[in-house]
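What follows is chain A.
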Amino acid sequence: MFENILIYFVVIPLVMLGLLALCRDIKQIRAVAVVGSLGLIALSVVTLVQYLGMRAAGVEDPMLFVDSWTWFAPLNIHLAVGVDGISIAMLLLSSIIVFAGSFASWTIKEPKAFFLWLILLSVGVFGFFISIDMFTMFMFYEVALIPMYLLIGVWGSGNKNYSAMKLTLMLMGGSAFLMMGLIGIYYHSAPEGGQLTWNLLEIVKNASIPHGWQSFLFPMTFVGFGVLGAMFPFHTWSPDGHASAPTAVSMLHAGVLMKLGGYGCFRVAIYTMPQAAHELSWIFLILTGISVVYGAFCACVKTDLKYINAYSSVSHCGLVLFAILMLNETAMTGAIMQMLSHGLMTALFFALIGMIYGRTHTREITQMGGMMQIMPYLSVCYVIAGMASLGLPGLSGFVAEMTIFVGSFQAGMTDYLAGHGSLRLVFTIIACCSIVITAVYILRVVGKLLFGPVHDEHHRTLTDATWWERLSTVTLIICVAAIGCFPNFFNNLINFTFKPAIFSVLGMN
Partner candidate 1 sequence: MDYSQFLAMKQEIALLCVFLLVFLYDTFMPRESQKGLPVFTVVLMLLATAAGFCSHCLGTSCQSEVFGGMYFTSPVVAAIKTILNIGVVIVLIQSIKWAGGELMIMRRGEFYELLLVTLFGMYLMVSARHFLVFVIGLECASLPLAAMVAFDKNRYESHEAAIKYILTAVFSSAVFMMGLSFVYGLTGSLYFDKIYAAVFGAESTLLVMAVAFVIAGIGFKLSLVPFHLWTADVYQGAPTSVTSYLSVISKGATAFAFLVVMAQVFGSVYSQVWEWMMYALIILTITVGNLFAIRQRNMKRFLAFSSISQAGYIMLGVIAYNALGLAAMMFYILVYIFSNLGAFGVIGAIENATGKVSMDDYRGLSKTNPKLSFVMMLAMFSLAGIPPFAGFFSKFFIFTGALQGASVAIYVLVLIALINTIISLYYYLLVVKAMYISEDECPVKNFKSACSERIGMWIAVAGILFLGLVSPVYDTLIELAANSEIATYFLR
Partner candidate 2 sequence: MELKAIYFLIPSLIMFCCGLFGFITRRNMIAMLISLELMLNAVDMNFVIFNRFLFPGQLEGMFFTLFAIAIAAAETALAIAIIINVFRASHNIDVRTLNEMKF
């Protein structure tokens, strides 16, 4: 079991949990958190390198490092792991954000319990991304959800009880649909008389889900994951939840957990049920298309920094799901890039907001101003995050959005010219409009918060970022810029293994 590298993505956090439980003071806790998350980053880099090496050697399997250990034999439940470029990208993202998050919660109260929960959450996240067995996937998915409740409830701020409860219950609602969808898929995972399986690769290979069942199970799974992906109208947990959550939790949640939704939608819903995806995607295209614009519009009027960012996440994550539903290779590549990009920049945003809030004790942009004069470092980072968010070339947002738009447009035009209606086309153009609205709300915040004269004279005494805060933000900014400057590396990483998958999706039609 332990010769497979992937298993360490779960083992390391588990070991961290054990060590944390033994820790006696904050120094040890920090040490464990930092060393552990560094280890995770190293592990994901090693995985990436090995993966690329194997690909370069001409290995054509859809997934690598595939392994499967029987768990519940009678139900064919296995602990099956395997990764392709997408999962590796997500693992990389997660480990970076865990790392940055550890620094962002450097001075949190009750650090031991906090980090225990945080690392438990990351166990779920990593486990989810390495699993290719639907059962274990779902299990890790739920493992990741529950720590949120306590993290927000205990360490949060504002209306935290309400927010934490709402977030947990809504996400659980999603997973209720999801569980049913997954069990349904399981029972149709093999042709009549064949061995049923939870293994995604085998399900795709069998391609035996009857058409009627697909059109029932697809919405179930898509909505199930879509709730976590903040799909309209199931997004309302996100603003409240983010607003109340402590910094690192917002980072991890918006940065990684919301990606679980998009990833799941792709990996489970679309991967296994291409026919239904093709036929029913219009419903979800409309919903996600609305998400994109709607989130952006809502962000324009909010005055609480976290609300603004949460709505912006709704918009950006909507774009992820939107692109996935285009069922077009380019758009899907873009969706994955957008996941990476949004994960990093929104984590950066939340980190910065947390740092600003930690100093000013307010998140209302109407009560702040001129931060550039007071804390230039944080402000510059904020501007960079903002620029990434509104899609400035050279930063990650641009790459992702453009890939999505190009891909969607190709899909839309092809549809339109083939006489399949202009829905995709119209919604692509609507989604494109979000780049303007995004600019509006980002610049509005930047203008009000950072520029202009100092609003509150008491703020003049505030200090700029400490070294751990700088480390946290610099890490994220470097990653954002790396994706923005060298997109083709990520594009190839994602794209390479995309091909067979996409082929299976589109080959059906």
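Note that contacts are C-beta pairs under 8 Å (C-beta built on N, C-alpha and C of every residue); 3 or more make two chains touch, one makes a residue touch a chain; residues count from 1.
Per the selection procedure, all candidates are chains of the complex that A comes from, given by their letters.
Since the structure is predicted, the reported quantities are computational estimates derived from the model, not experimental observations.
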Complex member touching chain A, one of 1 or 2: 1
Chain A to candidate 1 touching residues, read off their complex: 71-75, 77, 135, 138-140, 142-143, 146, 149-150, 153-154, 160-161, 164-165, 168-169, 172-173, 176-177, 179-180, 183-184, 186-187, 216
